[in-house]
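Here the complex is missing one protein chain, while the rest keep their positions.
By letter and in written order, the chains are A and B; residue numbering begins at 1 in each of them.
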Amino acid sequence: RADIRLSRGSEILGAHDVKLNGPVGEKHSTTCYMCACRCGINVYLKPDENGVKKVRYIEGNRDHPVNKGVLCAKGSAGIMQHYSPARLNAPMKRVGPRGSGEFEEISWEEALTIATDWMEPLKADPKKLAFFTGRDQSQSLTSWWAQQFGTPNYAAHGGFCSVNMAAAGIYTIGGAFWEFGSPDWDRTKMFVMFGVAEDHDSNPIKMGIGKLKKNGGRFVSVNPVRTGYSAVADDWLGIKPGTDGLLILSVIHELFRTQKIDIDYLLRYSNAAFLVIDAPGTAEHGMIARDKDGVELVWDSAKKKAVPHTTKGVAPNLTSAVMATINRKKVAAKPVFMLMAEEYTKAEYAPENIAPRTGIDAATIAGLAAEIARVAFEEEITIEQEWVDMKGEKHDRFIGRPVSMHAMRGISAHSNGFQTCRALHVLQVLIGSVDCPGGFRCKPSYPKPYTAHPKPHAKNAKGTTGPLAGPHLGYPHGPEDLALDADGNALRIDKAFTWDAPLSAHGMMHMVIANAHAGDPYKIDTLFMYMANMAWNSSMNTRGTIEMLTDKDAKGDYIIPHIIYSDAYRSEMVAYADLILPDTTYLERHDCISLLDRPCSEPEAVVDSIRWPVVEPDRDVRGFQSVVLDLGARLGLPGMTNEDGSAKYKDYADYMVNHERKPGIGPLAGYRGEKGDKAGRGAPNPDQLERYKANGSFSMTHLPDEALFFKHANKAYQDFAVDMGFFDAPQPVTFNLYLEVLQKFRLAAQGHGDVQPPDRIRDRVARTFDPLPVWYAPFEGEDLGDRTDNEFPYHALTQRPMAMYHSWGSQNAWLRQIHTKNPLYVPASICDAKGLKDGDWAWVTSWHGKIKVQIARMDAVNADTMWTWNAIGKRRGAWELDKDAPEATKGFLLNHLINELLPPKKDGYRWANSDPITGQAAWYDLRVNIERAPEGEGVSEPVLGHQKRRRPAKEELRYGLEWTK
Amino acid sequence: MTTLPATTQKQLGLVIDLDTCVGCHACVINCKEWNTSGYGTALSDQDPYGANPTGAWLNRIHTFEVLQESQNSGGKPAGQGVGEVIGTAGEARVVHFPKSCLHCEDAPCVTVCPTGASYKRAEDGIVLVDEDMCIGCGLCAWSCAYGAREMDLAAGVMKKCTLCVDRIYNEDLEEVDRQPACVKTCPAGARHFGDLADPMSDVSILVKDRGGFDLMPEQGNKPVNKYLPPRERTSLAASAPMAMPEAPIEADGLLGWVDRLLSGGASSGKGVN
Partner (left out) sequence: MHPAPSVIAFTTLSGAGYGLAFVLALGHGNPAFTSTKIAWFVALALIAIGLLCSTLHLGNPQRAWRAFSQWRSSWLSREGVMAVLTFVPLTILTGMSVFGDTFHLGLGYVGGIMAAITVYCTAMIYASLRTIPQWHTGWTPACYLMFSMTSGTVLYLSLFGWPAGTQSNDRWVMLAIVFLIVSWGFKFMWSRRALSVGYGDSTMESATGLGHLGKVKLLERPHAMGNYLTNEMAFRVARKHLSKLGWIEIVLGAVVPIVLLAVSSLIGGGFGQFLQVVALMSLMGGLFVERWLFFAVARHAVGLYYGGDEALVPAE
């Protein structure tokens, strides 16, 4: 290979010859895990001076469907993560008190023996083991493991993350934003984004915004803060936190008022025409009228009678109250659409009435509605492609309403989040833009109606031990599906699927430590956690959580007796565990991003992917999934053990290839069958992983052209989905404008049915479980009553920095230079009112706590809202950072101000600071005040002890020097 | 002066779109990642895990806030209509601002260099430092108005953006990959690379269409890199007077339009198709 000579331009001084360093190195393709976006990467390895292969460069894989060659800041900093000094080296046993960070390294055999010794006895009372996996990309394995153990206590992090978004989506349209769908970036002409700073789809959203801009589309961002995506939006609506529901309902009001609704779409795909029984006071009130086979009824205007909605050629009525004879009973009923019209045309939703509460002027709200309607209906796009719907009707083309939307925690992390998210999906359906060209598109295996998802399971299949009857997490259809015992007590330690949070589809990991500490609903023995920094940034009330983790009983024993934790780095949580199972880095292990889990498909193709050990670990660490399988075998769990008691799977790689959930269906959908030529269903293929590697570590199966849109009702798609093994029979989705499930809970609260809520909660359920989207004020502000305006007039939020992943980034020498500390950004008007200027220190107080922070002045922010970057603040000594690291001395967590419970009610009961429907943690309901503070030592407060470090920090880093010689 | 080529055959450079950059720092880190073991010595970091972590970077993202003069002190009282919709149609806004070497035509960093380590290539206009000749005097950094040169404190030599000269001509890379690391990695597509001397190149056309501008033209450096300004915004409020319903609501009741629609009559909104 010829060196490239770079010649000098001018004539003097001879040539400057610059030698290139030869080829970049050996290229290996795998999947990034610097965040949950799951981009494809090429990792280049090159030997150093000792011949040891090291990572030379990581780039985006151009062929990968997720990121198509781009790579974000975090992904580009993978080298620094992989070689981080904070990596764990070997299993560890705690020797100092919890929190001290004092450990002794032990062998894997010893570690696994300790773990088995703790867990084995619990098989007799499996709920004593709580297994919670945070940022888990192997939930189909870990949940299955917990299921086989027989404990009801399993969930991942969704409950404190974004379950409102996911659950509202699944219940309403059978899909969700999050990672389960995306705007049709190539075709959309207007993109409206609510409350997103970054999201899981990190790279795709950025690529999408780039495309939209290139195509000249309009980008509207609704967000109290104008940074990042909002900074490049054409229109920024600096909304008051917690009021998006009002804004959306006002837009819906405008659409009704101006008759801009896609009636045809509603009739075809939604429950708009379904009849809702109007019999106040009865157990049927608000239920959807059904025939005796359970098929929903509509009013046939021509025949003047209620008929099943599936009736061929029926022209259903949408607008009149009717008296129908249903199952030989005379019943008053109204179509869903009429109920909506009655509700949303009310003057209270008119822009001028919404404006003062949202902080957005009426003309802008009306303009938003007008633009949405104009683009949807006047800039309609068509794709000439024949397709057949589920009723057998043939269509000549796909018709698109090119308005797309996306939303995330800005609307979901509120106590009114579920209803707000639902309002947004309802808005999408009203303009006919779900799964159409230019609109929002589901990524297969979505859409999938909630009825095709499992229901929650918390009981053992037989008796009180042995495997659970089914998966832990799912979508209840009504009160009968709650995880309650006969006396109405919670079956789960986190109290998911109880009246406190009936639709907590992702569990409530954020309540585990508090409940286990309180022994409510019962005491547990071993808390087994994976990949969640629960002692720090992922908990509300961090200080309180730390106290619970370290609290001892009268005998001097820890109240939570055993804590096992798997992390890859010396996080804050590590210091609070008794036994550490060190994980590898993402470049050192097998992983699979499975369709059985959170899929990483694209709207036009089914995609799944793997990780594999591109670099072999140089420490005594093991991939957690392999360890879990090993533990399962040691505990003799069914499915993980052979008849002779030996382990069924050698390791995770073995499991990925050979495990079958159902015959022919396993963790990986690509290259199945003996010859590796089957997608979706097929026998295990021993060569599968090699095939993945050869294909950039992913597999991709394109949807047929006629299956690309309207997947919820597209025959070709549904057949494809069955072929792929997503379901065994077609599962078309009817969009639930009206969500009957909620009405069932409401009726129970009103005294109907066998399973009813405790009295203290009836009113709240009746108020919030409205089957049509509603808005109510966020609880924290509401519960504080007069104190809200007088004592805590402001809102405080966090935003995800694009260049950091929660707490992990601070150990990364490159990323941490960007966000070494986090100021609190305070609106100029508040600065002026409080005499604050850039760099000043201030006390920020909530009803629960107080923190001292440094502020920065900002104008482009809602006038009542201050904010900071999330999870930059660190405990001293954690992550192998110097004890004076700015992350610890100047950085801070807002979490200290947020409590997992609301202030006590009159009756002394304290509600969870969560959405009443899903239990989603209401991070952004926080109300605060701010006052100037003396600078003092110029250190942020509180200071919560410190964690032992292993070695002094390196003074200088010259990564790659060996290759530049 | 003899040390700057009078003209260069090409003017390779970057065009950076401030309307699209979301400030994600991908280009910053990927640049460091590529270049720390690429052209010249490693890009060192001082006190990387300590109390004052710093390092040498060839590309950095600044974040600016732009305030309309009328409201740059104090904002408006809360809750007063438009006062809080800061931004629709151009009030206070945030602009993420990437900055690396602009490969100036009249590069003072080259002429001030006492050793000849700094030079501008005649064939493509790239400004480079020959690290073997650099004495680390820092004068070139002083002469650069843009802060595009940073001393590597470990090696004592000047570092700067090389326009990824070891990528764009690197025959070991696939042809599509022969572009700067920052351009390839930018998720939003806010960075464009090309020959700005060629009026027909994509980048030149972009600059023309979008009104690309120079940074600090008054400094007289004639930067090659160009910046595209944030696009004009139109306010949503301007769309407010939405087309009124064809028939007033009162005529046939609240939902008369739906009935008319369903019975195949006049259509508005969106009809049955």
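One rule holds in what follows: a contact is a pair of C-beta atoms (placed from the backbone, for glycine too) under 8 Å apart; a residue touches a chain by one contact, two chains touch by 3 or more.
What you are looking at is a predicted structure, and each value in this text was computed from that prediction instead of being measured.
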item	value
Contact set of the excluded chain (shown chains only)	A, B
Identified contact with the non-displayed chain, of B:94, B:164 or B:240	B:94
Sites on subunit A contacted by the missing partner chain, in the whole complex	13, 227, 817-821, 838-839, 856, 858, 886
Contact footprint on subunit B, counting only the chain that is left out	1-4, 18, 28, 52-57, 60-69, 72, 90, 92-95, 97, 99, 108, 110-117, 133-139, 141-147, 150-153, 155-158, 213-220, 227, 229-230
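The criterion applied here is as follows: only the chains that are shown with their structure count from here on.
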item	value
Cα-centroid distance, subunit A relative to subunit B, in whole angstrom	31
Complex contact set, residues of subunit B against subunit A	2-5, 8, 17, 19-26, 28-30, 32-34, 36-55, 63, 65, 67, 71-79, 81-89, 92-96, 116, 119-123, 128, 130, 133, 154-155, 165-166, 169-173, 176-177, 181, 184-190, 230-231, 233-246, 249, 253-259, 261-262, 268-273
